[in-house]
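For this depiction, one protein chain was excluded, whereas all remaining protein chains were kept in their positions.
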Amino acid sequence: MSPVIIAIIVLGTTGIAGAVILYAVAKKFYVNEDPRIALIEELLPGANCGGCGRSGCHDFACACAAASSLDNLVCPGAGTEVMTKIGDIVGLAPSTAKAKIAVLHCNGSCANRPVTSTYDGAKSCAILGNLYIGASDCAYGCLGQGDCVASCRWNAIHMDPLTGLPVIDSELCTGCGACTAVCPRHIIELRDKGPKGRRVWVACANKERGALALKECKAACIGCSKCRKICPHDAITVENNLSYIDSSKCKLCRKCEAVCPTGSIIDSGFPLTLKEMEALAATRHQQK
Amino acid sequence: MAQLLTVSASPHIHTKRTVAGCMRHVTIALLPAAACALYFFGIGALIVIATSIAACAATEYIINRWMLRRPSTLADGSAILTGLLLAFNLPSNLPVWAVIIGSVVAIGIGKMAFGGLGCNIWNPALVGRVFLLISFPVQMTSWPLPLVNRSEYFDAVTGATTLGILKLGEADSASIDILASATGAIGGSLGEVSAIALLIGFIYLLCMKVITWHIPVSILGTVALFTLCIGGNLAVELLSGGLMLGACFMATDYVTSPMSKKGMLIFGVMIGLITVIIRRWGAYPEGVSFAILLMNGFVPLIDRYIKPRKFGERRSKS
């Protein structure tokens, strides 16, 4: 017999034997799975961010397939369109919960917060926070080491080199909440994205009394209650020298923003006023 | 105070040892062997060493700056060391183009493809050498004779290595000149021939505490024991081929060797066994490179299961 034939016989037999074993094993250990799970999983972004509260996209798909109502099942990464499609697959109405987005309760940029020390260590807010107060006197504000940036699976957060603060991209942020969990100072909040992406919030977390807070940061909320008094919708509360705007009550009138003496209330998503546009143009011109 | 206070976590002082310092020590330790190479092989050795170092450095620089767009890492000295080690593993009459291909493979595939220094699984210099050995077996196994070829590069008179002679059964081991093997007046890759020069470098590294004895001693010990068991010539096996170079400089590469002392011993013993097996029963006369590369692949596994004994834990849990 020629070596070629021997080779063919040996390899062929091995291959057939392998195929038989694989087939037997696959049959024996076949897991019966709802075919809809695979369909749903295909629609999901596959980032396994955990923003839905499940341990990953597959788990979420299983939960959707087994659910009797989609009210508590929302994939923050997928958007309403995908959720409607998933609803079609499982024959349920998608949840009507409002879209969320992460906002930062700190405006302690380098200009607003005097720098009091240089941190020289591992780039991690958690490590820095355990070590000491951070590069400013504020014990509540952003530590600026970018744990939130590292935690974001959507590339929605980056550090602004000018302010030293994280910037959240409204287009990319899915409201999964990974950054809120990882921030050691707990200054990132998931808020309603707001109509047309418009929202107003207090960009400060400092609970010190007014004078001290102001010493620590020029843009601190001093708890003066001016915003609470002027709010026509009763959306603002002041607790522990810190103001908070309830996004479910806020009607986006921005009166509080105008009255805030330290400018700690900021907004997002509104079209620029003429004045702001002029200011922006002026800075652009200067930069040139 | 003129400046802001710096705050960092303890410890606030740091050893003087640096990565570049370690690389410099290893390079210095290789100098005696390099001198021997220049003495025995002359101009050819010079060309191969210079080409290899330059090509390795250039490859790393180009990949860092143009492909990965990150700062150059030449300052840590590891590319230069890789170039030197690669050259040590090549015959002194290897054409320049082959040396360049070897360097590009060593740095490009052996190191940078994994993410650069510290990330590679296989010893870059050996990756380059084995690539050349398999791709260009003729050029890679024509060994210039020592001393007679000092001014020749292209037309060197070549001969077989000690191990090659033994493999082919052209001579029995008793007739081999042990003294020549020790000093390096034998055919072979340009850096591996002089066992004494390599040992001087090894002792230097031990004194500077750059490496520990575990890997070299376990490799050499295993080779010696195994050779005795199967009835080989001890001195010839230890002194010839790339064993000294491999045991002292290639296997001890930080990145591709185990972290724990126990792991190092296992690593060394296995390299020794595989080397002798390849030399005795394999197709190639020399097996150190293959043995090291094989065991490099096992390092993550060794590190996973062989841990140092933790303080306060019983020696054995039985």
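Here the chain labels run A and B in written order, and each chain numbers its own residues starting at 1.
As a convention for this text, a residue touches a chain if its C-beta (ideal position, glycine included) is under 8 Å from a C-beta of that chain, and two chains touch if they have at least 3 such contacts.
The definition used in the following text is that contacts and distances are computed from a predicted model.
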item	value
Which of "tRNA N6-adenosine threonylcarbamoyltransferase", "Ion-translocating oxidoreductase complex subunit C", "Beta sliding clamp" or "RNA polymerase sigma factor" matches, in UniProt, the chain that is not displayed	"Ion-translocating oxidoreductase complex subunit C"
Contact partner of the left-out chain, one of B:35, B:68 or B:119	B:119
Contact residue for the chain not shown (choose from A:77, A:134, A:175 or A:194)	A:134
Selected from A:48, A:95, A:109 or A:124 as touching the chain missing from the view	A:124
Contact with the hidden chain (one of B:254, B:284 or B:298)	B:254
Residues from chain B at the interface with the omitted partner, ascending	1-3, 5-15, 17-19, 21-22, 76, 78, 116-119, 212, 254-257, 259-260, 303, 307-313
Touching residues on chain A - with respect to the absent chain	116-117, 120-122, 124, 126-127, 130-134, 137, 139
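To be clear about the criterion, only the chains that are shown with their structure count from here on.
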item	value
Distance between chain centroids, defined by C-alpha means - chain A, chain B (Å)	49
Touch list for chain A against partner chain B, complex	115-122, 127, 131-132
Complex interface listing, chain B residues touching chain A	4-9
